[in-house]
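One structure is given below, represented as structure tokens, and several questions about it will come after.
A single protein chain has been omitted; all remaining protein chains appear in their positions.
Moving on, here comes chain A:
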Amino acid sequence: QNSVSALKGHDSNAPVDVEADRIEVQDRADRAIFSGNVNVRQTDLTMNSARLTVAYAGGASGTQIKRLDASGGVTVRSPSETARGSVAIYDLDRRLITMLGNVTLNQGQNTVNGNRLVIDLNSGRSTIDGQGVAGGQGGRVTGRFTVRQSSGN
């Protein structure tokens, strides 16, 4: 079973669609604040949360999103996995999705829990560790893996 995420090589430059109950765009601060069941979609990556802040660079050539900060119960979905946590930071420049706060990651039938999850969109690797947000001593990482029945019996 391929453990590399389908998000490998995900195009962070693709258009982003956001829906929310309320959007406040602050042009001076190059920031947009979304609140109320926020749903973000970029090609096959979707993110749902209660609140979202988008920081973008509005150069003359056009808009470029720098970072998405989602909070208030975040669910990140991709074709190959679903990750839940209380906070998620999608850094489009470094192409990293970092989730914090009792994170669970479901890949296929495997479930892994921890404090911090980092999905690297370049390599497609997801790493979970127990590292607390404030870098405290390691928390526990638990996981439940299902082993495929050997096809013999």
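Assume contacts are C-beta pairs under 8 Å (C-beta built on N, C-alpha and C of every residue); 3 or more make two chains touch, one makes a residue touch a chain; residues count from 1.
By definition in this document, contacts and distances are computed from a predicted model.
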{"item": "Chain not displayed: protein name in its UniProt record (\"Transport permease protein\", \"LPS export ABC transporter periplasmic protein LptC\", \"Amino acid adenylation domain-containing protein\" or \"PadR family transcriptional regulator\")", "value": "\"LPS export ABC transporter periplasmic protein LptC\""}
{"item": "Contact partner of the left-out chain, one of A:Ala20, A:Ile97 or A:Leu117", "value": "A:Ala20"}
{"item": "Missing-chain contacts mapped onto chain A", "value": "12-28, 32, 34, 54, 56, 58-65, 92-93"}
